[in-house]
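With one protein chain held back, the other chains of the complex are shown just where they sit.
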C-alpha cells in the first residue's frame, strides 16, 4: 500500500477513521508561500459533514494543527505536517463488520490484503474521513497555484437524474471558478439546488443513496505543462482522483462523448486572437498529447452512490464462512457528491502543482 | 517528459515516428519466463496498420529485435531491450506542420514545451507508432501474467453509433478473453463487424474519422492486489492508459453509469459459493477501495476520433502568427479503435504485472 | 527538498528543531508486526542527549506518540504516523544565526535554497534532532527484520585517535549485534570506553569537537537481495546514510583499504561448509555486484566533528555583507558519535527492509 503521491510535490496521508489522529505530510512545497488559513478552513468546511440534512449529521469538526513547515504563516520549504485529532470517537457501531464485510466497501479486499490486521473501525484508513487531509493539502496547493495565476474550481454536474449546466469548455473564467470553489453546494445554476436536495432526500428516506458527477476545471495553466506517454496531465490527475473513495470514472474534455464524435466536428482548430494563438474550441479539455494547450483544463469524475445504506443486505461471515444478513447501523450520507466537490478540487490542485514543480 | 512507467516493473519507451528505430526497455521482469514469440507477433500484428481498409494502408511492418534480457528464449532477469528499425521513411508529407500545428494533435503544446526542437516528422515521439513498443511490453506482461493464472482481453465496445455487446461484469471467463485477445477485429458479437466496418467506411469516404469505446477485462487476479489511496488499481491502470494517444476517459465497472445509480440497486453483495466467498454482482469492476476483489477487473476507455483528416482545417502559422488553412496530406486511419484494442490490453497487462511484482 | 526515502517502504520525516512537533510517517510496513515498545524506547534513549557528559546536557525527552497504523500493538498495514511533541523550547540562543551562518552548518546553503524562509531556530529541519524519527522508524524496521531472522548492530569504531576493535568481517554473530544494539556506548571492546570518554572530554574542555567512525553490520540477510546497477545494497544504504547529519563517507567491507589491496589477497573465495556454500573471507562486506552474498553486511561511516563549537569563528553577515565574528552560545555535543550509533543502525535497517519489501 502506498498513501504517498507525487513526483516533486509529495503528499503522504495517514490516519484511521477512529484512530488518534489523521493528517498528512506535504514534502516539496516551495518556501515563501504566505498561507491563508481562512481559505484552508473554508475548503475543509465544504468537505465536512453535518452542514445540512443532505449529509451525515455526525459532528466531524476538522480542527487542523500544523506541526512543521510553516513559520509566521509562511512556508519554510521543509515538509509541512498537519494533524487533525479525533475526539469522542464511538466505535461500537462498526463491531460486526470485522466479521461481515459491507457490500461495495473495501472491507473484504482489505481483509484479504492485511490478513485481518487492518483497523476496520469506521472504515479505518479507507474511510472517507481521510479525504480531510487531502482537502487540506489541496487548499495549500491552490494557494501556491494562485501565485502562478492558476485557479481551480468544481461543481456538482449531476446527482441522480438532476443536472447542473456544464462548463462552457472554452469559456471558463477565473472568476467563475473562484466563485464555485467558495460554495458549500457548488452549482453553476444555483436554482438547481432545491431540486438536487429533493433528489437526495428521496433516497435518504428510502434508506438508500445516490451517485453523481463532479466537473472540475482549472484556468491559467500555461501551454506546455505535462508530458506525453507517462507524464500526461490526464494520467497524473487520474492517479490521484482514483485515490478518492467512490470515484469510478475520469474523463477529460468531451470524454466518453468522443466515442460518437467525428473529427470534423470536434477537432480543436487554432486561430490568432489579439496576436495570440488561441483554440477555437476546447473539446480536448485543455490537454493534447498529455500536455496542456493553455485552454482551460476540464474533467469530470463519476461518483458512485455511498455503499453504506441502512437497508438489510446480503453478505458473508468471514469466520463461519456462512451467508449472513447485514444491517449497517448509524447514520450515513445519502449522497456524498456535494461534500466531494472540494476533494476533487484538491486532487486536481495537488496534481497540477506537482506537474508545475 | 517521462516515457518511463511503473514502480517495480519499469517500462521505458523511446523513438520517433520517422527516426532510426523505436523500442523499449523493460526493467524488473522476473527471470525464467519462457517467451512465446508467436504470441508477441500476433499482438503486434493486431496493432499494425495495413491489415484492411479500415486502417491506414501504409506498410508498417513491426519486426522487433530483442537486444538483451533474453537467453535461449527465456528471460534472464536483466533489462529486456527491444528495437524496431524504421525503413523507407518518407518524411516530406509532414513538412508544413513544422509551422502550422494540426488541430487536436500534440503539435502545438509540444512546440511550446520543446521550443521547436522536437522531431515533428510523423508525429515524432507523440506518434501512434510509439504504441508498438507498448504492445510488445504488454505481450510479455501477458505471458508473465499467464503463469500466474491471469488472462487479459479486450473488445471494441462501440464505434460511432454501432455497439458490440458489453461484458457480463460478473461472468467473464478466461476462455472468452483468450479468444478476444487473438482476434484482429475483436468483438464479442462477431456479427457486428460488418456494421462497424460500414460505419468506419462512411467516415473514411467523407475524409473524416470516428471515435469509439474499448472495453477490457482481466480474470484470475486474486483478491488483495493494489492499495487504497495512491496505489489503487484504477489509478495505476489509468496512469498508463492515458499515455495512449486518443484516450480521453477511463471508467471501471459501471463507471459513469454509477452517477444515476442507487446503492440498493448496485451494491455488490457477497455470498458463499462452493465454500468460497463470491460476489453476487460485480458493478465495481473487480476493485473496491483500490484493491482487487477477485472478481473480473473490467474497464472502458473512450477513444477520440483520430484528428488527422484530409479535410481543410483552420490553424495558425507559428512563424508568421497569421491564420492559415491546413490540409493534411497522406493517408490516415478513419478509425483507430480496432487497432487500439491490443494497445489497451497491453497497458492493462503492464499495470497489473507492476502491481503484482 | 525531499525528506521521503524508500521505494517500497517509504519513510517521510518532518519537523523542525524548535517547532511544535517532529515525527515521521512510515508507509508500506507489513501488517501483523507486533511492536515491542520497550525496544523502540531503548533505541531512542541511545540516541537521546543528556545521558552523560559526553553529550549535550539539554533535556530532549523523546516521548513518541503513535497516531495511526497500529491497533492493539500490532501494525495494521496502513501508514504508521508518529510524533514527538516539543516542550519548553527556548529559541533565543539562535537569533543571530539568522544573519550570520555558522561555519560547516547548513545555514548558508539553506538560506540560499529557501530564500531566508526556512526555520533556522535550533537548526530547523536540518537539526540533528530530526534523527529521532529516523531512529523510531529504524526501531520498527529492526523488528520487522527480526521476524525474518535478521539482526542489525553497530559500534563506535573510533573517536579521534582512540579505536575500538573492528568487526571480524566473516565472523559476526547475531548475538554480538544484539548485544551492541542494546548498549548506550556501543563498543566491542568495552574497556575502550574510558579512553574514548577522555578523548571527548579533552575536546569539550577546549571548546572543540571531534569526529569518528561507526561500523555497522547485519547478519541473516539471505543471498540474492538487492540488484546490480542502481538497486545496489551499497547505493540504497548510502542514500539514507548520507541523509544523517555529519556523515561524510560510507564504505563497505574493506572499503578504502581496497585501494592498496591486490586481488590474490582479498578475493573472497568459496567453499562447501556443512553442505552449504560459504565464503572463506568477506572482504566485500556481504555484497557483490550490488547483491547480498549471505555473508554479514559490513559498512563504516565517517562522522565529522560537530560544527557547533563555542569558540569564536569567522563568518559573514548576510544582510550587511560584511565579515563578522560569531560565537555560538549554548551547550553543544563535543562528539556526536556515541549518539549516532543507533541512527546508523536505523538507517541500515530501514534500507534493508525496503530492499526486502
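A few comments on the model shown:
To keep things simple, chains are lettered A, B and C as they appear, and every chain counts its residues starting from 1.
Just so we're on the same page, contacts are C-beta pairs under 8 Å (C-beta built on N, C-alpha and C of every residue); 3 or more make two chains touch, one makes a residue touch a chain.
All figures in this text were calculated on a predicted structure; none of them were measured in a lab.
The omitted chain makes contact with just one of the residues C:17, C:143, C:181 or C:236: C:236. Listed by residue number, the positions of chain C touching the unshown chain are 1-5, 13, 101, 103-106, 108-110, 112-113, 125-126, 130, 158, 160-161, 203, 206-213, 222-225, 227-232, 234-236, 238-243, 245, 247-264, 266-272, 275, 277, 280, 283-285, 287-294, 300, 302-309, 311, 313-316, 318, 321-323.
Residues of chain B that touch the chain left out of the display are 1-4, 10, 12-16, 19-23, 25, 27-28, 31-32, 65-69, 71, 74-81, 83, 113-115, 117-119, 124-125.
As a working rule, only the chains that are shown with their structure count from here on.
The best fit of Cα atoms from chain B onto chain C calls for a rotation angle of 180°, in steps of 5.
The chain with its Cα centroid farthest from the Cα centroid of chain C is B. Central chain by Cα centroid: A, whose mean Cα position is closest to the mean of all protein Cα atoms. Chain geometry summary: the mean Cα position of chain B and that of chain C are 46 Å apart. Centres computed as Cα averages put chain A at a distance of 27 Å from chain B. Shared interface positions of chain B, defined as residues touching 2 or more other chains, are absent.
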